[in-house]
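Have a look at the structure that comes next, please.
One chain of protein is taken out of this complex; the other chains stay put.
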Amino acid sequence: METFITIIAGVLFTIGTYLILSKGLVRIILGLSLFTHGVHMLLMAVNGLKKGGAPLLGEGTDVYTDPLPQALILTSIVISFALTAFSLVLGYRTYVELGTDDLEQLKGDPNE
Amino acid sequence: MKFTDVILQTSTKILVFIILTFSIYVMFAGHHNPGGGFIGGLITASALILLYIAFDVKTVHEIIPVDFKIVGALGVLIALLTGIGSMVLGYPFLSQTFAYKTLPLFGKTELATAVIFDLGVYMAVVGTTMTIILSIGEDE
Partner (left out) sequence: MNNFVILPILLPLLSGILMFFIRRQIRLQEALAVAGLLSTIIASLLMVSTISDNGIQILNMGGWEAPFGISLVADMLAGLLVATASVVTLICVLYAFYSTNQDRKKFYIYPLIMFLLCGVNGSFLTGDIFNLFVFFEVMLISSYALISLGGGKIQLRETIKYVITNIIASSMFVIAIAYLYSITGTLNMAHLSERVALAGQDGLITTVSLLFLIVFGLKAGLLLFFWLPGSYSAPPAAISALFAALLTKVGIYAIMRMFTLIFYHQSELTHTILVWMSALTMILGAVGAIAYTDIRRILAYNVIVSVGFIVFGVAVASEASLNGAVFYLIHDMLAKALVFILGGAIISIAGTDKLRDMPGLIRFRPTLGWLFFLSALALAGVPPLSGFVGKVMILQGGVEQRYYVMAAVGLITSLLVLYSAMKIFINSFWGETLLSEGEEKSSGKGYLLPGSILAALIIGLGIGAEPVMEYVRQAVEVMLNPTLYIEAVLPQTDI
């Protein structure tokens, strides 16, 4: 199962990287969020999936799954949620103010 | 553009209350079971967003005249104050405690300070999510 999740993470990285390298701002933002989701999958896979019961007091099992990776993933999801929201607002404002979401047209000085 | 959709509006009126109830349940469940302030806040925000989709921004703003930035700031403030409270009492920052009290109606209930912290998180999440959505949505 870990192998499967790792492959999914790899696929997400691939699509994310492809999208980040494109010119449209919306595609880049989608690429970034796919990339961070790939990271979350990887974080889950490298630390092992289900090794025991859920780490809750009511479950009453002897072997518990390590809850820490999932706590990390939750924190990371919260952060990437905020970042995606911020970059969407940023992209929208760029579109409103400059009338384009094409990064090619945002270029400045010729010597850059 | 006047946007009316009878089916959406009618079902929203019922659904919003179900979603809000569920979000409050999830928030209070978060102490021992899956759930918590973050997820509860997101569910509440989704209910509010459903309202904004079904009706327009102006109408909803008349029904719920709150500045969501203030809600968010208030939430963070509450969460911080629970931490500071434990500092004032001489425990490490963010220490949590709980006690069993017999309340009318509920019987023997566990009261935990972690719930107050969760309430702060809940408000912070609702505040920020709505601020973000509205900052895009309010634009004409």
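Which chain is which? They are A and B, in the order written, and residues in each are numbered from 1.
Basically, a contact is a pair of C-beta atoms (placed from the backbone, for glycine too) under 8 Å apart; a residue touches a chain by one contact, two chains touch by 3 or more.
What you see is a predicted model, and the numbers here were worked out from it, not measured in a lab.
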Candidates B:Val57, B:Leu80, B:Ile116 or B:Ile136 - the one touching the absent chain: B:Leu80
Hidden partner interface residues of chain B, rising order: 69-70, 72-73, 76-77, 80, 83-84, 87, 91-96
For chain A, residues in touch with the removed chain: 20, 25, 28, 32, 35-36, 39-40, 42-43, 46-48, 68-69, 72, 75-76, 79-80, 82-83, 86-87, 90-91, 93-94, 97-98, 103, 106-108, 112
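The criterion applied here is as follows: only the chains that are shown with their structure count from here on.
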Contact footprint of chain A on chain B as seen in their complex: 32-34, 38, 128-129, 132, 135-136, 139
In the complex, chain A residues that touch chain B: 56-58, 74, 78, 82, 85-86, 88-89, 92, 96
